[in-house]
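For this view, one protein chain was removed and the others were kept in their places.
Moving on to chain A:
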Amino acid sequence: MDTAFFVAWFEDAAKVVRLRRDELTRLDAAIGDADHGANLDRGFAEVRAALTDWPPASPVQALVSAGTTLIRRVGGASGPLYGSAFRQMGKTLEEPVTLARFAGAFEAGVVAVERLGKAAPGDKTMIDALAPASRALALAVREGLEPLEAFERAARAAEEGALATIPMRARKGRASYLGERSVGHEDPGAASSALIVASLATVAGGVS
């Protein structure tokens, strides 16, 4: 996994977030404030611009630059949360990047989100998609899988995790204000997390 892989990951994520922007905003309208799609689209467009204007020299630089851009440009909760995840991944990642090292850095990114958002699995947040993805990656490493298969499993785990937020009652973020009324809706942050993890598989598979 070289620098180009990470740049391609962010480019694909930006493309997918734009494509699914209205859907993410609709999910947010149901239990939040109807801006998740717009904010992430704006943020990933900025990430794409930053990676084009200042091409990163390494995977670490790509992750830190993307994270910093999200923190500085997005606002809301998603900016700092996604931004910190990518920055922490970057700060933890050892090069040259192997699947095992990637999985370790991914886990560090998830922990950063948990810490900053003070969220745990089951709270109906991004964590409910990211934590299963991280576990799937770790398992794939132990089984000695190739990156493509590992990322496909992570993507499946993230998507299942996002769908599993539907019956949950939100305990963090704006949806928590709804109490019982948050039940029955997919968490928009978990949904966008699943999209971003799915981009890993897309890029590893070479179909973009």
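Going forward, a contact is a pair of C-beta atoms (placed from the backbone, for glycine too) under 8 Å apart; a residue touches a chain by one contact, two chains touch by 3 or more; residues count from 1.
What we mean here is this: contacts and distances are computed from a predicted model.
A chain of this complex does not appear here, and its UniProt-recorded name among "Sodium:proton antiporter", "Anti-sigma K factor RskA C-terminal domain-containing protein", "Xanthine dehydrogenase YagT iron-sulfur-binding subunit" or "Dihydroxyacetone kinase subunit DhaK" is "Dihydroxyacetone kinase subunit DhaK". Remark: the omitted chain is touched by one listed residue; of A:100, A:145, A:163 or A:178 this is A:178. Interface note: of A:80, A:109 or A:188, the residue touching the hidden chain in the full complex is A:80. Considering A:2, A:33 or A:94, the position touching the chain not shown turns out to be A:33 (whole complex). Interface residues of chain A with the unshown chain, by the touch rule above, are 25, 29-35, 38-39, 42, 71-81, 116-117, 169, 171-174, 176-179, 181.
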